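Below is a slice of the complex: some chains, not all, each in place.
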Amino acid sequence: MTMSDGDGAAVQGYVAPGYEPVREALAAMLADDPSYAAQFCAYAAGRPVVDLWGGPDASGSSIQAVFSVTKAASAVCMALLVERGVLDLDATMARYWPQFAQAGKESVTLRVALSHQAGLIGVEPQLTLAELVDHDVCAARLAAQRPHWRPGAAHGYHGLTIGVLMDELVRRTDGRPLARFFADEVAGPRGIDFFIAVPDEQEPRVVDVLPPAPRPQGDPAPDVPAPVLEPDSLTGMAFAAAAQDPFDPPIGNLRAVRAAGLPAVGGAGSARGLARLFACCIGRVDDEPPLLERDTVAAVTQIQTAGEDLVLGMPTRFAVVFQKADARLRYGSHQAFGHDGAAGAIAVGDPWHDVAYGHVPRRMSLPGGADERGLRLAAAVKACVRTEGAMP
Amino acid sequence: MTMSDGDGAAVQGYVAPGYEPVREALAAMLADDPSYAAQFCAYAAGRPVVDLWGGPDASGSSIQAVFSVTKAASAVCMALLVERGVLDLDATMARYWPQFAQAGKESVTLRVALSHQAGLIGVEPQLTLAELVDHDVCAARLAAQRPHWRPGAAHGYHGLTIGVLMDELVRRTDGRPLARFFADEVAGPRGIDFFIAVPDEQEPRVVDVLPPAPRPQGDPAPDVPAPVLEPDSLTGMAFAAAAQDPFDPPIGNLRAVRAAGLPAVGGAGSARGLARLFACCIGRVDDEPPLLERDTVAAVTQIQTAGEDLVLGMPTRFAVVFQKADARLRYGSHQAFGHDGAAGAIAVGDPWHDVAYGHVPRRMSLPGGADERGLRLAAAVKACVRTEGAMP
């Protein structure tokens, strides 16, 4: 592909020698779609090798709501507490949270609950937005709820509620809310530009998630998967707050949501922060030891469930909170783990290739979930890495 | 759609004010397919809002074999015994039925057995029709049988045998056969026009299930799913009595079958009875309290298994005996539960919308299972209900 200087100039930022093809790939994407704008950052072997941004209103210094990519940051907190022996994945939820033992949930383990298998996708009646940002209300409601399926019998994406489960586990064992734990124990010490609760002083850096680009004339694709729009379906239970579609307008654009520290969907950050988060998990960064031991990473990234997702209506694979690669989420090797978000962002670490990356598009893509351009940029990074059979 | 008076006149019965569109929908279906005849009845908020019939030889006072819709009536008996503490879903079958603990079935729970997960889809050699109507023979054979899959490893529709399992549980704990228990404890006191064992005095009301209408010229669809015709397949094991195809002629048309009280497939009733049965389960009817407590309904309608059905070769979802909605059975909200039958009938309750309905077509449809016209009529009912966020 030949690109004009003008197109190429749209990409800003840095690539390490040998990673020029990633810059070219991003430039080509920007040229293909004038509505596309994004940050993309990648680490290889513990150092930043790509740190790019481009497109209308893109910035290298902004942060943005990333919806469910927040779950990846929260999952790191779970992993840390498992590594420290504070949490045991094979213990029951009720061991840490006695009120959880209601309505047939006595024997639900952390392992089941943290891999979307508990059937606690929502509560009846559904939460209002005001309730959603009040952790104690959510936790009490979830503790009383009967699972929508026999725990362990299936899995379905707990889009909002898995954050409540994680938060309560941290609060019960550590005392701090999960968002505070993350800031104190993970992001702060490692200089990771990601916030589960965005502090006031970071607010000036926040840019809004933009609405999806209008469909081209004649595009037959539906704007949103229909089941999301049926509040009485399992999908509706998982996503629909009673009085608020979480994506219209995107709740992450609301200061109240960003301030609440919602571990499932409330975080904001930069691609730089997301890539660094995962780089710190899988290896040494800036001469600091990894955030997690190799065996912890193996334990929390082990596939816990795979197959048809009762909420999303398509196959998904979950480790302990983290997503694992499948045909849609081509994250990398079988060791790769990460998370995508409804607005298109992704954050991934791949121990096999010792690569970590984050992609934060400004604009929501439809029907939601990973903007596949992020996956293509990651593939371009991988192609630049000399792997030489490199493997743990 | 404009309908002539003539078409409209084909529909008989009652609709409450505001439910006229349901009458129109049925009229349109009758006009579209001159071979179609059916009863359709719906309750909303505990009162009958639709009670219609139409088409050739349709009657508002007849009853008819409904095959597997019988399982819904039997399931209500299971739910009642669970609510009363007589049965524990997490107990082993062998606790109530010691002989069940043969051939690797020692630890099979009611929960597993009653959600088509036990792998007891038939016996080898297969039952004859004479054996099928003899409960004690069936129970002894099933108790000795090794499951065709590891119990809990998968699910597959126990088309005939789940009735034997239910019946034995009732006989062992209550003393009465399930059909008698249903008549005494459910149908009789509530005036529900449904019979698991059809008594002699009801026989004059019975009309035959009619064979499927001839295919239009050039219709490429197969008349029956091929696997049903292979007696040595899992599907054949589940459906084929050794010497009798259960659907040709339909065994429900045999007086011996209707008299036997077979909880899986032997019942007969009207759409009115089926709708009332479910209305009584989910709410107050005629100022009587619900048949089941709300928490019992939640417990027995929780999804127990979902995914590819090893017998039917397509995805199915089962609660405790009840079917749950999926892409084929669009029963209503995620709370809806019910059952369809091989001859096309359905019976469903939907607590979310406080709606219950039954559809009993005269004529078998192919390839079997719910005649989708019943689902469309139910959708028409739902559209007429003012939901106003109504929800438990």
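Order of writing sets the chain letters: A and B. Residues in each chain are counted from 1.
Following the convention adopted for this analysis, a residue touches a chain if its C-beta (ideal position, glycine included) is under 8 Å from a C-beta of that chain, and two chains touch if they have at least 3 such contacts.
This one's a predicted model, so the numbers in the text were calculated from it and none came from an experiment.
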Full count of same-sequence chains in the assembly - 2 placed in this view: 3
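Here is the rule we use: only the chains that are shown with their structure count from here on.
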Inter-chain centre distance, subunit A versus subunit B - centres from mean C-alpha coordinates, in Å: 43
Subunit A contact footprint on subunit B (complex, rising order): 111, 295, 298-299, 302-307, 315, 332-335, 352-353, 389, 391-392
Complex interface listing, subunit A residues touching subunit B: 103-104, 119, 124-126, 146-150, 153-154, 232-234, 236-237, 242, 307-308, 310
